[in-house]
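Supplied in structure tokens, the structure appears directly below.
A single protein chain has been omitted; all remaining protein chains appear in their positions.
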Amino acid sequence: MSVARFGQCGSRAVAGAWHASPCTLVMLVCSALLAACGPVVDRDALADRTIRFATYQPLITFDPHLSPTGPTASTYLSPVYDGLTAPHPDNPYDVLPALATEWRWLDDRTLEFRLREGVRFVDGEPFNADAAKRNLERMLALNGPRRNTMRSIREVSATGPYTLRIALYDPDPTLLRNLSTAPGLMVSPAAFDHAALDLNPVGTGPWIYDAAASAPGDYYRFRVNPDYFDPPGEDFGELEVIVLADGRTRLFSVISGQADIAIIGPPEADHAKRLGLELARRANRWMGMTILDRRGELVPELADVRVRQALAFAVDRQAIADAVYFGYASPAVQPMAPGLGYVPELDDYYRYDPERARALLREAGVEGFSFEVPVGSAGSPDYEAIQHYLRQVGIDMRLVVMESGAYTAAAMARTFPVNTIGYPNYDPDSRHLAIWHTQSAFNPFRIESARINELADEARFSLDPELRARNYREYFDILGREVYSVVYLHVDDLAVYDDRKLQGVRLGAYIDPALRDIRLRRTTDCPDGSAAC
Amino acid sequence: MSRAATGVAAEDTNAQAPLTGFARTWRAFLQHRLAVIAAGYLLVLACVAIFGQALLVHDPLAVDLARTFEAPSAEHWLGTDHLGRSTLGRLVVATSVAMQAACLGVGIAIVLGAPLGLLSGYFGGWWDRIGMRLVEAIVALPALLVPIAILAILGPSLTNAMIALGIANSTAFFRLMRGAALEVREELYVDAARVSGSGNVRIVFRHVLPNVTGPLIVQTTLAFSYVLLAEAGLSFIGLGVQPPESSWGVMLATAQRYVQQQPFLAVPPGLMIMFTVLAFNLLGDGVRDALSRAGGVVRAASNPGRVPGAGATRASAAAGSVATATVGEQPASGPSVPQALLSVTGLEIRFRGARGGELAVVSDVSFDVPAGRTIGLVGESGCGKSVTAMSILGLLGDSGRIAAGSIRLAGQELVGLPESALNGIRGASIGMIFQEPMTSLNPAYTVGNQIAEVLVRHAGLGRAAAAARAVELLDHVGIPGARQRAACYPHEFSGGMAQRAMIAMAIACEPKLLIADEPTTALDVTIQEQVLDLLSGLQEQNGMSILLITHDLGVVADMCDEAVVMYAGNVVEQGRVDDVLLDPRHPYTAGLLASMPQNLPQNRPQSRPRHHDRSGRLTQIPGRVPPAWAWPAGCRFHPRCPYATEVCRQAVPQMVAADDRRIACVRAGEIDPVAGWRA
Partner (left out) sequence: MLRLIVSRIVGLVPLLLIVSILTFGMLHLVPGDVRERILGFEATPEQYEALGRQLGLDQPFLVQYGRWLGRALQGDLGTSYFNSQKVTDAVLGALPVTLSLTFGGMLVALAIGVPAGVWAGLNRGGRVDRIAMFMATVGQALPNFWIAMLLLIPFAIWWQLVPATGFTSPAESIGDWLRSILLACIALGTSASAALARQTRGAMIDVLQRDFIRTARAKGLSRTSITYKHALKNAAVPVITTIGFQVNALLSGALIVEQVFGLRGVGSLVIESVRTQNIPMVQGVVILGTLVIVSVNVLVDIAYGWVNPRVRAS
């Protein structure tokens, strides 16, 4: 009893001390701290000689022979390793010299390389024909995930200290290109047996991985390799790869100066554009659905080509490109971008025409049907939009969210009638083997299409560009009209970067930028010519 | 208060409001406005979750790519999302998902945790030990890591997330049910239920479940809050509900992605989470409150001994505005002893009720404490003795006030004195000791520190001097090894020692008046004697006055020069101790005396009774002192008085003075107050 009254008195006594409400207190503390820290200042772009690249994907392994290809390989392996050839920055079907300075076909099953001399791995081991041979043999023996791209190799032999000969089972027009990807990269033979090779790369690349200064999964630092065989010049910087899972966070990292270049998605690119930031873009992938169940075992309706065509007619591609991709995608009806396998006539074949779609369904005698579609877990607004358009013509597409691992696994099993994997829109040889070949991993129903197998087999074992162009044109014409895959868009890969600091930024054939081409900008390189940037 | 006393109190309440436990709880709950609003909100939410989608104007799945990221408008009240879908529609769908998910999660938690806890608590033994270890281990884990680890095993999905949250949250139900079962099991050892062969299942249903229903409801509401928040969190980081399915957490994740395009997207789902969790929390608070207010079906017994004064205050505070029955039109002047150190005149103390209205708990109390003398304030618990004593120090607290009368200390009026002035008197001119020495000492500081504190405050001593003096004082009150003991904490003292320390503290500044509020009641009989002897000895040395508050007439006989007998807020009899005890004139005084086992008024009590009732409840006077709001009209004692007549029911007795005695009884003189109690 006495206490309650005491409380009232107490408040009078202490009110002075606590005049501020808790809320104001927080504000005070915040502003005090902020004042103490001072304003966020832009780091001095010139003093900072590190290219900081924010990506979404952590390293899988630094062992190229066990690494998958794709963005993780190009982000983490390309700084530290070279292959015999290097990917051409603009043409996905061409390669540039790298550890091999020149090559020639001795016959259509034998390829001979002249290797660069005087190159040493960062551990001091020399690079020569023997090292190259041992690398390729290791790659073939280890049976890594991308060994299949090198399956045409029969035998590798060193015909001289710097000449290497590769004998093939079959003519292989893709070999030079494949040698520039992960399984073709060269590791110091002395490091072959390092248990920790996967986190301690030993290559010949322009950068040296600094394990001590890195935190795998978080950030990876690369020092400039002073002994690189092709000195990149003074405006070549150190490299730091920062992993930030969230696209928005990566954009902020560039805005706040924590990173200089970041892979972002369309919503972030939209924001970046409004802020006036520089973007690099390249349409590398197609987006749509590959019909796995073309015999109709799970969903009988999908066996009818008219039903599959209805899927292609029913969707307003432009609206999705504009609204969901914020313009960073373009409507497309066929898998391949202009180049090998592109069929110009097909472009007018499927337009947005829901009436036509309904008519086709009626013709096929289908009164609405449903099917399940696996989508990745990141949230798939594009497929939600497609779902909406398909519903308009009476098709009930159900989205089943899957984890990335399970998602890929499902695409290789007879679980779903379709998959939604976005494949690269170039390199028909690889796509054929991966997707439409009878024995393809992503053809779980083992659907055989004699004509396309025939066309592809002829093309992929031929070194004749005209034959290849002819065959793949017919191949994709069939594929398009028969709708083995419904293609809706070709999607841009996007990177935002600080153009006051970096120049030469362009995206490679995968999602990430070609890191080796990036140069630090000197004062005189300011876009407006002033020295103030 | 003992268990028995609580039981009586509960019966009283029952008599007052003949309602079932449930109805009482319900009524108490309805008084909790916020909780009722929360319950209403949740009901609406449940309806939205079930029927909402049927009522929607816009199909929540209807994509309109031409109208993405719209701000709230007349057509789309909450705007549209990245696919041009109505946010309101999405929210309704999300609500349904969230509610289903929460029900599933909480359901799993209950189904898993409750029966296991029940079995574990009821049967005990090894299973119980293993269960508890397991629960402890889970609780020791970082809270969110348990569901995350389970999701690592099962893979992320809504159902798996709910299973994970259910498992993580089941520990709370396990512990709750185990506790309840354990309690019942222990009670049943003395209960006949087992002996009479009731089956275990029946025991569980008859005894455990009714007891645990309330806490279970409370825990369930908490579990809902937890699961909703955790689901939102897990979905937000992509381990719970997976888009395109919608949940509040997923909507927030979407909002996060498109925050540049439309920041408003983050607002509706966040508010929904907040309101819903808030509602569950408020509902839980309301239920808990209602349960405890409705007489605590659950754990009322676990609130042991409270000081009588505080009990009286609570009772009076709980009472509404009840007409006050005052005694005496004008304050009768006290016995005019010229050198009164303390003079209380016409004191009236009022307490504010919980919902307005005031209640006089002490009225027309007058007495003097002459210098160097000891005055006993006597009566049962709830008669206003302690309140009177506290009012002298001005310590009535927030809800009490002195409404009338005067308290003079050596001529200085204390009533109306400002706090600061009173603070100069408390501990300096007036020392006070309390019934429970153990709880009256601060457990966090050494005894020496607490004594020295008074000296620093009032005697102006420095810290070192005060500490030294504290040791002397401890020595003075007969604590052996005072130097070492001064550095001890109260819990290292026995009850008697602690009371000696309290006395040392009270006399540290050599006060003129020592108020001792039931100083020996909590002590063992042998110790009581020593403490009283100490007080007498100190009084002889210092010449201080003592106001001794007690229900124990034996103590009064031993210690006091004068006795003031109080009943229900009034003084009923007052006079020299010998007179009052040997020749009680008021039936209440006589009743008190009669209830002392071996002391009848014929013989002057020589020693204190050896086994008195600590609660101050006397066996021979039927009933107990009613709470202040239930004081009857007329003579307040009449319902318990064997002499009561119609006159007593109506006439308010006035204080009548006769040869040094003052008695307030309508029938004073007509009756022999002692005889009636013998019958």
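Just so it is clear, A and B label the chains in written order, and each chain counts residues from 1 on its own.
Heads up, the rule we're going with is that a residue touches a chain if its C-beta (ideal position, glycine included) is under 8 Å from a C-beta of that chain, and two chains touch if they have at least 3 such contacts.
Just so it is clear, the structure is predicted and the values come from calculations on it, not from any experiment.
> Would you list the chains present here that the left-out chain is in contact with?
When the entire complex is considered, the left-out chain reaches A, B.
> Which of these, A:59, A:179 or A:272, touches the one chain of the complex that we don't see?
Only one of A:59, A:179 or A:272 touches the chain omitted from view, namely A:59.
> Which residue among B:277, B:371, B:465 or B:671 touches the omitted chain?
Checking the options B:277, B:371, B:465 or B:671, the one contacting the hidden chain is B:277.
> Sort through B:54, B:74, B:140 or B:464 and give me the one touching the missing partner chain.
From the options B:54, B:74, B:140 or B:464, the contact with the absent chain belongs to B:140.
> Can you tell me which of B:259, B:417, B:582 or B:656 touches the chain that was removed from the display?
Going through B:259, B:417, B:582 or B:656 one by one, B:259 is the residue touching the chain not shown.
> Using the touch definition up top, pick the residue from B:162, B:432, B:593 or B:665 that touches the left-out chain.
B:432
> Among B:45, B:83, B:98 or B:148, which residue is in contact with the omitted chain in the full complex?
B:148
> Footprint of the hidden chain on subunit B, which residues?
Here the touching residues of subunit B are 133-134, 136-138, 140-145, 148-149, 151-153, 155-156, 225, 229, 232-233, 236-239, 252, 255-256, 259-260, 263, 266, 270, 273-278, 281-282, 285, 307, 310, 393, 395, 422-428, 431-432, 434, 436, 439-445, 453-454, 457-458, 489, 491-492, 502, 505.
> On subunit A, where is the contact patch with the chain that was removed from view?
Contact residues on subunit A toward the absent chain are 2-4, 6-11, 13-14, 18, 21-23, 25-26, 29-30, 33-34, 36-40, 58-61, 143, 145, 148, 195-196, 198-199, 215-219, 243-246, 248-250, 252-253, 255-258, 377, 403-405, 409, 412, 441.
Criterion: only the chains that are shown with their structure count from here on.
> Subunit A touches which residues of subunit B in the complex?
My answer: residues 61-63, 65-66, 68, 82-84, 155-157, 238, 242-245, 250, 253-254, 256-261, 309-310, 313, 317, 351, 390, 395-400, 419.
> Contact residues on subunit A for subunit B in the complex?
Residues 1-9, 246-248, 267-268, 270-271, 274, 316, 319-320, 322-324, 377-381, 383-385, 387-389, 391, 399, 401, 403, 406 of subunit A touch subunit B in their complex.
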